[in-house]
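Of the protein chains in this complex, all but one are displayed in their positions.
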């Protein structure tokens, strides 16, 4: 009986890992990605005034992970754009989300139950992209642990890791922060997932790839759906990191070093409040607002 | 009689498309490109204080299109720099324009009739680069419509599409704008030209490549010479776009969306004047000036 259930679970995982992503899952991925673009301040106005820039940003949101992975692995940056059908599908989603009469499409996909389904399907795509990215990197670099992890990470995180560039395209520039400094949950989860899939790929994790995809997808879907449903920005890794980081990297209170204050002006650097007071009034206000 | 004229026109187009660009046309391209660099505020001072940075900028102005296309297609970024003779020619032009005694060379090439000839010859090079770029992309991606258009576009637009980077090299940073947000006439024309040449390459446009090169060159030369002669910054596409854009992308007046004002601080984003008043005095003045 147990054998049977194990078999059927393994078979379930296997068939799940073979479900084609195009077009239904990809469509969900595009919808959720471009929704997040529309949430950005100024994005709607941008789409009216500069549709070309808005479309390019939408493409980065949908295909940023491929662009970054191609950059890392030395392949043509726009290699993925040869999939004309994907590009057309994403363009149609972009058009419907930004320009549909009465904002009908946007209102439909923003309706929470509908949105949660799309969010769940987006995570399915994300996990699959991590697995495929690591398989691809492993093909080129058999012992390149760091390369596999990095490729899986960028495949999972996508546009988030190039957010400064994406913002610049929209005429927005926030150098004080970036995704590495403030990792969101999907970026962190992609990193941890990339480590797991790399361990699996190099046979250090005694698990079939289909099972890992299945388990990690379940984890990602449940986390992301819960976070989206509760409008929460916390992360299930917080507890773990709160325990491990002080152990490994100190308490965060120290770090005062004579060299650090002798060198060139500490402007723009993430320094304590005191040094900010040396700045002029206007800059200080601006900076304080940005830091919020 | 008509057949004869058609034959001779076709032959004219064919022989025109075979005129070698090096060195005369390339020389004009370099002269006009580096002239535009010299027009940039601070460029002359930069050349005196930091000749190396000035030279690098000049190279970006002359060969930016090759660098961008190589980046997109995954080829070595400095591949084109193996053409030592082109680099030496461009370097000589850079030296003459910036450091010629009494500014003689600059004054000569800035003399309007002379400049118009060079501008016309630059457009010949631009159109040829678009055609070659699309042919090259088609060779790699037979059905990669978007790749062909993108390659042709960057080959035609050149340094304009990397203007933020080029400015950064000179110590100038204007994140509020970029070429995508404010397309100049050559950038737009390159985009439309890239679409036309892609249609021709994929046999959707019943025209020989030589004829298309001939016709599009005629169009570009006449437009650019007219715009340069009249110091105009308008574009012949304005009328068309004024008709099509509102139809496709709304009127530009709408776009107020509840989500857009609830999210994180809208600094640096292209927002209406009101939100700017929240900024400190110094920053506001600076921003207003920049926006002009």
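The first chain written gets the first letter, and so on, giving A and B; residue counts start at 1 in each chain.
Keep in mind that, in the parts below, a residue touches a chain if its C-beta (ideal position, glycine included) is under 8 Å from a C-beta of that chain, and two chains touch if they have at least 3 such contacts.
Owing to the predicted nature of the structure, the values given are computational and were not obtained by experimental measurement.
A.B. asks: Using the touch definition up top, pick the residue from B:24, B:78, B:92 or B:248 that touches the left-out chain.
C.D. replies: Once the missing chain is taken into account, the touching residue is B:78.
A.B. asks: Of the residues A:36, A:141, A:204 or A:226, which one touches the chain left out of the display?
C.D. replies: Reading the full complex, the residue touching the unseen chain is A:141.
A.B. asks: Taking the entire complex into account, which one of B:96, B:132 or B:169 touches the absent chain?
C.D. replies: Here the residue in touch with the unshown chain is B:169.
A.B. asks: Where does subunit A touch the missing chain, residue by residue?
C.D. replies: 71-74, 140-141, 143-147, 150, 164, 175-178, 180-181, 183, 245, 248-257, 259-261, 263-272, 278-286
A.B. asks: If you put the missing chain back, which residues of subunit B would it touch?
C.D. replies: Residues 38-53, 56, 70, 74-79, 81-82, 84, 87, 98-99, 168-174, 280-286, 289-290, 292 of subunit B touch the chain that is not shown.
Please note the rule applied: only the chains that are shown with their structure count from here on.
A.B. asks: With chain centres taken as the means of their Cα atoms, state the distance from subunit A to subunit B in Å.
C.D. replies: Their C-alpha centroids are separated by 33 Å.
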